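This report refers to the structure that appears directly beneath it.
Let's turn to subunit A:
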Amino acid sequence: MARMTVNPIYCKGCGLCIAACPKKIIRFSVNINEKGYNYAECFDQDACIACKMCYTTCPDVAITIEK
Partner candidate 1 sequence: MAKVLMKGNEAVAEASIRSGCRLYFAYPITPQSELIEYMARMMPKVGGTFLQAESEVAAINMVYGAAGTGKRVMTSSSSPGISLKMEGISYLAGANLPAVIINVQRGGPGLGDIQPAQGDYFQATKGGGHGDYRLIVLAPASVQEFADMASESFDLADKYRIPVMILSDGMLGQMMEPVEFKKAATDAEIEEMGNRHKEWCIHPQEEGEAYHQNQINSLEIDPTVLEKHVMKLDEKYKLIEKNEIQVEEYNINSNNEMICVAFGTASRIVKSAIDKLNAEGRNIGLIRPITVWPYPYATIAKSLHDKVKKVMVFELNLGQMVEDVRLAVNGKVPVGFFGKVGGIVFTPEEIKAQIEENL
Partner candidate 2 sequence: MQVIATRPKSLTDTQFTYCPGCLHGVAHRLIAEAIDELGIQDTTTGVAPVGCSVFAYKFFDMDMAEAAHGRAPAVATGMKRARPDMQVFTYQGDGDLAAIGTAEIVHAANRGENISVFFVNNAIYGMTGGQMAPTTLPDMKTTTSPYGRNTDDVGFPIRVCELLNTLEAPYFIERVSLLSFADIVKAKKAVLKALTYNKERKGFTIVELISTCPTNWGMTPVDSLKWAKDKMVPYFPVKNFRDKGVK
């Protein structure tokens, strides 16, 4: 069981987590946050392996990983 959550307030839609994720389960949301960024979101939590690669690459510390 594993989960990655993006805090939409911190996310600036840079896309680094999307590129880093080995399972390719992160995408830009169609929604935007207050600043106008399409924030990142995980669309297949069941496939998440809590590798923390997204967390490690995120420059805004927007991601929380649970296991």
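Throughout what follows, a residue touches a chain if its C-beta (ideal position, glycine included) is under 8 Å from a C-beta of that chain, and two chains touch if they have at least 3 such contacts; residues count from 1.
Picked so that all candidates are chains of the complex that A comes from, given by their letters.
For clarity, every value in this text was computed on a predicted model and none was experimentally measured.
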Subunit A in this complex - touching candidate among 1 or 2: 2
Complex contact set, residues of subunit A against candidate 2: 1-3, 9-10, 12-16, 19-20, 37, 50, 52-53, 55-61, 63-67
